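All protein chains but one are shown at their positions in the complex.
Here is chain A:
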């Protein structure tokens, strides 16, 4: 088992009242799964994804990742954990405008303290794998949305994570670009990468092996 959420509650205090963002979430994810999280706006999809990605905390419950307890960890150890095992893909790509494609890909490796020569090889591999060798010296603003998201996916994968978390990865793309990205995800999943995506579209959800529906912070 890759990870497990047990009775997760998350709330914020607003006007003296608790507003629940997540209510009693129980979820087990096996390695190699491709899960889609669906639900209307405000149902807590992104919050759940952020909790899974350890970017956000929770108020009650337990989170086990690779048999370890996440809820007891300090921030530094959490950072270490997700740096090692998790990659993120965002709706609006979030590439750094001041860096080239090559440098954007290189950044996570720098933070993992990987040596220069090895870094070079890994970035070259990745560029090769995603067919963007020709674009390596371009800046994000010189790429189309689809190409930017391709770089985003490549960046998420470059450090060989076990888990990819994608927050509406095709939200800003047209249908043809969407299909390309989803097919890429499917292919990666077949290669053994676990993927959890948040999506609005039934069509995209269909690429996954399992769908979780959320409504008002509750799994239904």
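Just so it is clear, a contact is a pair of C-beta atoms (placed from the backbone, for glycine too) under 8 Å apart; a residue touches a chain by one contact, two chains touch by 3 or more; residues count from 1.
Quick note on the criterion: contacts and distances are computed from a predicted model.
Visitor: I notice the complex is incomplete. Of the names "Acetolactate synthase small subunit", "Dihydroorotase", "ABC transporter permease" or "Ligase-associated DNA damage response endonuclease PdeM", which is the UniProt protein name for the chain that's not shown?
Guide: "ABC transporter permease"
Visitor: Which listed residue (A:79, A:124, A:138 or A:184) would be found touching the missing chain in the intact complex?
Guide: Checking the options A:79, A:124, A:138 or A:184, the one contacting the hidden chain is A:79.
Visitor: So one chain is hidden, and I want to know which residue out of A:107, A:124, A:138 or A:184 touches that hidden chain in the complete assembly.
Guide: Candidates A:107, A:124, A:138 or A:184; residue touching the omitted chain: A:107.
Visitor: Just the residue numbers, please: which parts of chain A touch the chain that's not shown?
Guide: Touching the missing chain: residues 50, 55-56, 76, 79, 82-83, 88, 90, 94, 96, 98-99, 103, 106-108, 110-112, 155, 159.
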